[in-house]
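With one protein chain removed, the remaining protein chains of the complex are shown where they sit.
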Amino acid sequence: MCGIFGITDHKEAGIFTFLGIQGLQHRGQESAGIAIFDGEKINVKTGMGEVRDVFSLEDVKKLKGKTAIGHVRYSTAGSSSLKNAQPLCATTSKGDLALCHNGNLVNALSLRQKLINEGAILTGNSDSELILHLVARSSSPTMQDAILDALSEVQGAFSLIFLFEDNIMAVRDPNGFRPLCLGKVENSLCFSSETAAIELVKGKVIKELMPGEVVIASKKGYKSINWKPLKKHFFCIFEYVYFARPDSLLYGIPVSSSRIKMGKKLAQECKTKADVVIPVPDSGIFAAMGYAEESGIPLNFGLIRSHYIGRTFIQPLQTVRDYGVRLKLSPISSILKGKRVVLVDDSIVRGTTMRQIVGLLKNAGAKEVHVRISCPPTRFPCYYGIDTPTSEELIAHNKEVDEVCSFLGATSLHYLSLENMQNSVDEEKRWFCTACWDGNYPVLPQDIKQQKLFSLKK
Amino acid sequence: MCGIFGITDHKEAGIFTFLGIQGLQHRGQESAGIAIFDGEKINVKTGMGEVRDVFSLEDVKKLKGKTAIGHVRYSTAGSSSLKNAQPLCATTSKGDLALCHNGNLVNALSLRQKLINEGAILTGNSDSELILHLVARSSSPTMQDAILDALSEVQGAFSLIFLFEDNIMAVRDPNGFRPLCLGKVENSLCFSSETAAIELVKGKVIKELMPGEVVIASKKGYKSINWKPLKKHFFCIFEYVYFARPDSLLYGIPVSSSRIKMGKKLAQECKTKADVVIPVPDSGIFAAMGYAEESGIPLNFGLIRSHYIGRTFIQPLQTVRDYGVRLKLSPISSILKGKRVVLVDDSIVRGTTMRQIVGLLKNAGAKEVHVRISCPPTRFPCYYGIDTPTSEELIAHNKEVDEVCSFLGATSLHYLSLENMQNSVDEEKRWFCTACWDGNYPVLPQDIKQQKLFSLKK
Amino acid sequence: MCGIFGITDHKEAGIFTFLGIQGLQHRGQESAGIAIFDGEKINVKTGMGEVRDVFSLEDVKKLKGKTAIGHVRYSTAGSSSLKNAQPLCATTSKGDLALCHNGNLVNALSLRQKLINEGAILTGNSDSELILHLVARSSSPTMQDAILDALSEVQGAFSLIFLFEDNIMAVRDPNGFRPLCLGKVENSLCFSSETAAIELVKGKVIKELMPGEVVIASKKGYKSINWKPLKKHFFCIFEYVYFARPDSLLYGIPVSSSRIKMGKKLAQECKTKADVVIPVPDSGIFAAMGYAEESGIPLNFGLIRSHYIGRTFIQPLQTVRDYGVRLKLSPISSILKGKRVVLVDDSIVRGTTMRQIVGLLKNAGAKEVHVRISCPPTRFPCYYGIDTPTSEELIAHNKEVDEVCSFLGATSLHYLSLENMQNSVDEEKRWFCTACWDGNYPVLPQDIKQQKLFSLKK
Partner (left out) sequence: MCGIFGITDHKEAGIFTFLGIQGLQHRGQESAGIAIFDGEKINVKTGMGEVRDVFSLEDVKKLKGKTAIGHVRYSTAGSSSLKNAQPLCATTSKGDLALCHNGNLVNALSLRQKLINEGAILTGNSDSELILHLVARSSSPTMQDAILDALSEVQGAFSLIFLFEDNIMAVRDPNGFRPLCLGKVENSLCFSSETAAIELVKGKVIKELMPGEVVIASKKGYKSINWKPLKKHFFCIFEYVYFARPDSLLYGIPVSSSRIKMGKKLAQECKTKADVVIPVPDSGIFAAMGYAEESGIPLNFGLIRSHYIGRTFIQPLQTVRDYGVRLKLSPISSILKGKRVVLVDDSIVRGTTMRQIVGLLKNAGAKEVHVRISCPPTRFPCYYGIDTPTSEELIAHNKEVDEVCSFLGATSLHYLSLENMQNSVDEEKRWFCTACWDGNYPVLPQDIKQQKLFSLKK
């Protein structure tokens, strides 16, 4: 998953982009970067880590220019390295160009092979770089047309913002897998993966881009091109379940409200006698509130999230490598002891983390642990930008719910139904991609080997 | 405020101390350090920033030895610099010595002057360094006696752990201002400011040190010395209100439970008609849960805490310097709009932050904002280790409650009563320092100018 | 100017390449790098500064593989940035490829424009990168043929070494502007700009590559391809005058001997009554020795070279910015006082430095300062790899010798004649490029604007 932000015609474009990508930090902590047009050329700074690791105060002050785009990255395709950090930049025969990409191309491998065969020199191994090469190779005389040419060759999930001179061109793929919205800050136009980042900089949301829509913004205002006719929406509903900030709106629907509803419906679907509702912080908090309200069972914070140093750090330390989630989550015995607990979280991937959490609660004295998950069993990998493991590693891929429950050591386990998950967001329309749960992939991955590229992080 | 941790006779003393001070990271983010006895001498590594900034994986692996102590620091007296980072070390005629200190001496200025007059060369400007010099100057033949000699000269708040050879000597001042507890990890003895850090490393708490108690631990076990007869407990009740982790126990009382009770008593003291209870995250969460449960008004998370880059970073950026709390806390309109809100937090210091939060809620559509604070008005500075501003800067020092309410722009304001705050912790005994609220200083600061040393951070 | 070094089939290829480019450090201090084939792929490390700045001991140890190439760079075309640091690497349809280049293409601008028009994305702005793209775009099925295809498009000065799998392919342009030699270290083949770097690693020189020669080396030995028929040698005679190490041999002729002969011929051409011969260290030392021996006037070191911090450092320090050469060269009064001095150096570019040196000597008490230069007046810029300023900035471009003398404030000034400079190297053959002095450019720069690219350093 990644976050993208851009702003045109603002004298503090650099600072606002810096704040904007800070507001999207939850969408990726692996690398960050900003590209800014200084009136003559595009300057770019990227680095590994969170925004605050990459940009010092001096760096932010040096971002001179009035049009800028920024990116935070959580690697999906392409390894974790500075070369893959975005924005990516290039000089083309149509001028300088910078690009930020959220999503994942499904025909990346064949595009890559084609480009290498034609003599292109690729510097990283991300799929986003391919788009840049396609634009550079277009024979269309204007940048705008060259970008549209390039878009005609790519397939999959892509919310894109391009920077050239003092223009930003924003694109959302014809299925609308990933979010992208347009806003206004003072008198300037801006783009953001999520509405919350626009509000962070005291801006107002104008609208979300429609699937297949292209918007070109500059100091002259913006115009919308209906690049590709929308066939069918396939918005990633997992954005509501987990990814997006609770204070964002997606298609006008508050994420927090959806999560609360998911919790309520969980409580309706499976009535449980219990003493306390405990969320897994921070992912399960809103669903837990909904569950508590609907069920009447009191909410309490029996798990505290600690400062956490990361698995890659702990792993080589033999003595504590098996401490696992213990270092990240601390149970409060006084809240848990002797209690029948409803434990609420957003999803289960491999199941190993949840098993440890159930163990923590039991060791802290919980009498029963009823696990409640605010989406259906995750059975299939995502090809559209989420960094999921292969099918084999997904615990629900081959196991029935009762087998998973037994693996977790839980008293009971219930997943929210696919229908109620969708109802929690919108009771009428059904325009979601639900491939993770039902395997119905709206756009088939062209390159079967591509799956190898997926790194296994969660 | 600071956090201290130590462990004896464990082959992974370095790793456990590293984890221990991570578990105390909330008590100080300014500097961190670890001292370890390698069988011959004490090695020390300190640095500015959080534990994870100071220690790389390589650094942790290099911590060879079986007895170690560590420290996280939030400057109280002494400026923010590497020289003041702890553990502090010295070679004395009795051998090598390292020291970690949580608290604040009230006779530091006169001790400093005395030592300089006697020709001591001080390298930092913290009060903790003075203790080291007093030990070095003692004519007692053993380290243990030299430490006891030094203790007889210092006054104020001090929880200390000393490392010399394979011994750790832990001291709690005769009024017990700051917490300190003894635990066991596998077969090794450990010390920690809070119980939660002992549990983090899968240890068991043995007991809290009593005021005036000295405990010496080594591979031979531990022995307790009743160094100074306890006159009267003056434990900092603000540890319950704000500082300590909710999953810690202080004097056997769960911090989370006390906070929940404070919230309940708040609701009892001042009944309010409202639609939703909103905590200021993370400080107001437990009190808000108590308030919601007692009042029957539903809890909701209408304020989201963002990744935050810090005031020192934002201040020089002219354009956004006044964004203030907006960059740290985001309101969720869908939760707040048209609502009568009860806003719960732990305390108000200068009032400027709370005023901004009230403004945020109102702008997001809240109809009424009733501020509820889980302690009485903070009117006096702390001389015992909390980094409070001078009296003049404390909004409640010169203003009545209704004036503060008006300054905040709140619909109403209520502070928990002193009695109920104490009752929330313990209904019978009254052994707390409550100087911040009533000005009754148990140990008078000897040096009036010392106040100058207090930096103004919050 | 740049230095290049490579070695095949040696288990310590990384260490030897590291030492080899150290031995060529005088040819460029701006950036350094090494590419090594690890049996599967090419790994590369580059950085700004001298070799010792770029490679830590750990870095050197990490250079795993048996075939490696390295580079030190002194920017000629292309700005000073990490992107231009070599070796440059690319993945092509024929496999991985790395490249080191010494020299300068004269048709770089038109090649660059052509490549951009064809949609190539260039990451740096050096001319060397263009070669890599030409190789990648070749439709020849083997890497060797693709390289030969690329070579057919480039014009100018180029000594190149390519690394692909466990092969090194070395190329010298058909005019042989820049040196390149083949050697043997233990049982491994190596390439180096200069013989001295081969001797540094205890190797033996096999031969110099001829202009237009291509040599492919691997563990199977080496074979030579007469890529392009040599029309006429145009070896840069300035390598003898200044660039090369005195302990190198070029075309079998010791550089030190040539310089000594230049000094002798200077003494013959212009007899001067003087008391002492003073070299400008280190560039004038060997010519000064020749001058002293021939003239019978004793040599003495009246100028001492100091540790020097560089112009870019001093320039912003208002107070000392005009100290100039004073910080780099210190005169010894006891040697200079009252003396008639013959001051020997290799060349004069802008004249400002030499004017300061003459001033230093006079202030230190020299009665007369006779400047003797071991090459003719430098009147024209180099397009073949030396970083000279534009014609306008060359003091001898518009000024006669007596005007230059007067500008320098010298008692007299004599430049070595073009003929004697050449005779000092080789009395019979005349196969040198002498364009700097007579403007006879063997290969005309195709792109007139290219001159703009030249940075003005000396």
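Remarks
We just call them A, B and C in the order they show up, numbering each chain from 1.
Everything below uses one rule, namely that a residue touches a chain if its C-beta (ideal position, glycine included) is under 8 Å from a C-beta of that chain, and two chains touch if they have at least 3 such contacts.
All of these numbers come straight from a predicted model, not from anything done at the bench.
In the whole complex the chain that is left out makes contact with B, C.
Check C:Ile332, C:Val401 or C:Leu418 against the missing chain and you find that the one touching it is C:Ile332. Contact with the undisplayed chain is limited, among C:Met289, C:Val341 or C:Cys382, to C:Met289.
Contact with the chain not shown here comes from a single listed residue; of C:Lys41, C:Lys202 or C:Lys273, that residue is C:Lys202.
Contact between subunit B and the unshown chain involves residues 90-93, 116-123, 132-133, 136-138.
The set of subunit C residues touching the chain not shown comprises 12, 15-16, 19, 22-23, 25-26, 50-52, 57, 60-61, 196, 199-202, 245-247, 249, 254, 256-257, 260, 285-286, 289, 293, 298-301, 304, 306-307, 309, 313, 316-317, 319-320, 323, 326-327, 330-335.
Heads up, the rule we're going with is that only the chains that are shown with their structure count from here on.
Contacts between chains trace an open chain of neighbours here, each touching only the next in line. Shared numbers divided by all numbers used gives the overlap of an interface; between subunit A and subunit B this overlap exceeds half, so the copies present the same residues. With each centre defined as the average position of its C-alpha atoms, the distance from subunit A to subunit C rounds to 52 Å.
Subunit B and subunit C have centres, each the mean of its CA atoms, that are 63 Å apart.
Centroid to centroid, with C-alpha atoms defining each point, subunit A and subunit B lie 36 Å apart. Counting partner chains per residue, subunit C has no residue touching two or more of them.
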